[in-house]
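Excluded from the complex is one protein chain; the other protein chains are retained at their positions.
By letter and in written order, the chains are A, B and C; residue numbering begins at 1 in each of them.
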Amino acid sequence: MVNITINGKLVQAYEGEMLLAAIRRENIDIPALCHHEAVEPYGACRLCMVEITKNEWDGWKNHVTSCLYPVEEGLIVNTHTPTVIELRKTILDLFLASSPHSTVIKKLAAEYGITRTSYEEVPDSTDCILCGLCTRICDKMGFSAISAVGRGHGKEIAPPLKEPPPDCVGCLSCAYICPTHYIQFTDNGKERTIWGKKFKLLRCEKTGLPTITEEFAAYLIKHREIPEDYFKINDLSHRRELALKMGQITQWGREA
Amino acid sequence: MKQDFTTIPSIIARHPRKASSLIMILQDIQKEFNYLPEEAMRKTAETLEVPMSKVYSVATFYNAFSLVPRGEKLIRVCVGTACHIRGSKVIREQFENELKIKPGETTPDMKYSLEVVGCVGACAMAPVVMINDKYFGSVKTSRIKQLVGKG
Amino acid sequence: MKARLIVNPNLCTGCRTCELACSFTHMVGGKPGLSRIYPLDGGFKDLYVPVVCLQCEDPACAKSCLVDAITRNPETGAMVLDEQKCVRCMACVAACPFGCSLFDRINNLVVKCDLCDGDPACAHFCPTKALEYKPIEEHILKSTG
Partner (left out) sequence: MRISTPKQLKELQKKFQDRDNKLAKKIIVCHGPGCLASGAEKIYQEFKKILSEKKITGITLEALKKTGCHGLCEKAPLVAIEPDKILYTHVKERHVVDIIEKTIKKNEIIPELLYVDPQTKEKIVRYPDIKFYSHQTRIALRNLGHINAADIDDYIRVGGYQGMVKAVTKMTPEAIIEEISKSGLRGRGGGGFPTGRKWATCRKVEDDTHYVICNGDEGDPGAFMDRAIMEGDPHSVLEGMIIAAFAVGARDGYIYVREEYPLAVINLQIAIEQAREYGLLGEQIMGTYFSFDIQINRGAGAFVCGESSALMKSVAGEVGEPRAKYIRSVVKGLYDKPTVLNNVETYANVPLIIEKGADWFTGIGVKKNSGTKAFSLVGKVRNTGLIEVPMGTTLREIIYDIGGGLIDGRPFKAVQTGGPSGGCLPDTMLDSPVDFDSLTKAGSMMGSGGMIVMDDRTCMVDVAKYFLSFLVSESCGKCNPCREGLYQLYKLAIKISEGRGEEGDLEKMEKLSDMIILGSLCGLGKSGPNPFLSTVRYFREEYLAHIRDKKCPAGVCRELIRFEINDKCDGCTACLMACAYNAITGSKKQPHVINQELCTHCGACVTVCTRNAIDVF
């Protein structure tokens, strides 16, 4: 264990964990839009920045992204200094200019007292804040179907050649993980569409209810060695089947 | 410009078959075809076992790559600091007017492409224009018609 | 693995206390969550089977999870799903051959039995001892004896 001070309170943190985890365990609310436990920290949104210092630093202070900074013995962390708040406000103000219609951004900005951006709204703005969560989760899952395209202010997230991505299996993880709900998809129970690619959903042979996409199941069968049979019925039918099997065994026991 | 894609595998084969060769392969392809044909990017992804999305990401991140065919003559107007204060903006505009295209575009006859570049490292001769691999220093607006003609 | 959740359908009356106990133990935002245990029709008269995760030796849920959100708790032996890591791709829900990874539509969460960190509420509240959480040795002794 490592001893650190967060906002004046002495707390213990686990060796190797990032400051953000320790801060959140203390129920201190700091925003972090590009952070998700499933992927490596990235440090793009800069909202989780905090002030750090140590007694032996002679008053020298540093500002770091807490999602990326590992805890250190004796670290003194302040999550809401005037400078840190000013920085968060500026970042949210900038986000509000680049994604003026995002409800998530609007709400978060309002929490910091900003209702309208003080900057020029970016033309052709979208709700995408380029946090990179979608591409990172897609990489982590092993598909790498989408990526960042271009750079700088013109950067966007897209499939290769901006065509329906061949490597996408329609798992929707990107859409789920997107902090601003920018990634759109449709799912009518038979068919799913995301990134312009259409997927057929597997259906339970017993109930007819949809499960995952055919492509996703095929991937799990091939790369994760899940038996093909498992995907024939849905979870409800699996449970019913199990109950009936165990019921049969119990019944044999009763009869014996 | 070559449209014979059969050379692609041999270009890729010049480099070690590992992910770190990606940029170098794309550079060689760009040199050969003047742009990155889709097929070449796919073949590269396949050979190096790198996801196509990564190839596309790299291809769009770096200035050196073009996803559309470029003209026979690539005119690069240097807009580095030294060139900027010695009037490269006017030079760029004169090329735009002369060729009737904007930077990043190619004339419909595929003869010229116009680009601006951060600095070509010939700052002492500012303003500088590069036409294909040739440098032209101390460029004056009056020389632009002539430069378009040669190069 | 020190203890195991033992299901004895012979003793189950289908009272569904286990479901309630599970639901209330796994609160989401102060409201009862989806139960991870279901007493289902065993196919015979007065025969109910409480279906709950078997905490498999070679679990399909963990194998299918591409973000490694399902791992075994070495203390309890339970396969535990880390909600913070889960990205709702539904791979485990589709892959579990016993249907014991579930999707909680109301709270938009994938859930599965975590043996309540070593004190499963279902067993605790089961009025008939159809569900018992027992040390492994005792259970092995009984079944072999």
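Please note the rule applied: a contact is a pair of C-beta atoms (placed from the backbone, for glycine too) under 8 Å apart; a residue touches a chain by one contact, two chains touch by 3 or more.
Just so we're clear, the structure is a prediction, and the values are computed from it rather than from any experiment.
K.L.:
Given that one chain is not shown, what are the shown chains it touches?
P.N.:
Displayed chains contacted by the hidden chain, ordered by label: A, B.
K.L.:
Which one, A:L130, A:L220 or A:M246, makes contact with the chain that was left out?
P.N.:
A:L130
K.L.:
Thinking of the whole complex, not just what is shown, which of A:I4, A:I23 or A:C45 touches the missing chain?
P.N.:
Once the missing chain is taken into account, the touching residue is A:C45.
K.L.:
For the chain not shown, which residue from A:F95, A:W195 or A:Y230 touches it across the whole complex?
P.N.:
If we include the chain that is not displayed, A:F95 is the one touching it.
K.L.:
In terms of residues, what is the contact footprint of the unshown chain on subunit B?
P.N.:
Residues of subunit B in contact with the hidden chain: 19-24, 26-27, 50, 54, 57-58, 61-65, 79-87, 89-90, 93-94, 97, 117-126, 128, 133, 135-138, 140-142.
K.L.:
Which parts of subunit A are in contact with the chain that was left out?
P.N.:
Residues 42-46, 49, 63-65, 68-70, 83, 86-87, 90-91, 94-95, 97-98, 118-120, 122, 129-130, 132, 148, 150-155 of subunit A touch the chain that is not shown.
Operating definition for what follows: only the chains that are shown with their structure count from here on.
K.L.:
Which chain's C-alpha centroid is most distant from that of subunit A?
P.N.:
Taking each chain's C-alpha mean as its centre, the farthest from subunit A is B.
K.L.:
Just by CA atoms, which chain is the most central one?
P.N.:
A
K.L.:
Nearest whole angstrom, what separates the Cα centre of subunit A from the Cα centre of subunit C?
P.N.:
A distance of 26 Å separates the two centres.
K.L.:
So the centre of each chain is just the mean of its C-alpha atoms; given that, what is the distance between subunit A and subunit B in Å?
P.N.:
Using C-alpha averages as centres, the distance is 37 Å.
K.L.:
Please report how many Å separate the Cα centroid of subunit B from that of subunit C, as a whole number.
P.N.:
So the centroids are 61 Å from each other.
K.L.:
Mark out which residues of subunit B touch at least two other chains, giving numbers and ranges.
P.N.:
Within subunit B, no residue contacts more than one other chain.
K.L.:
List the residues on subunit A that touch subunit B in their complex, please.
P.N.:
135, 138, 143-151, 159-161, 165-167
K.L.:
Considering the complex alone, what residue numbers of subunit A touch subunit C?
P.N.:
That would be residues 36-39, 137, 140-142, 171-173, 176-177, 202, 211-212, 216-217, 220, 224-227, 229-231, 234-244, 246-248, 250-251, 253-254 of subunit A.
K.L.:
Show which residues of subunit B lie in contact with subunit A when the two form their complex.
P.N.:
Listed in rising order, the residues are 38, 41, 51-57, 60-61.
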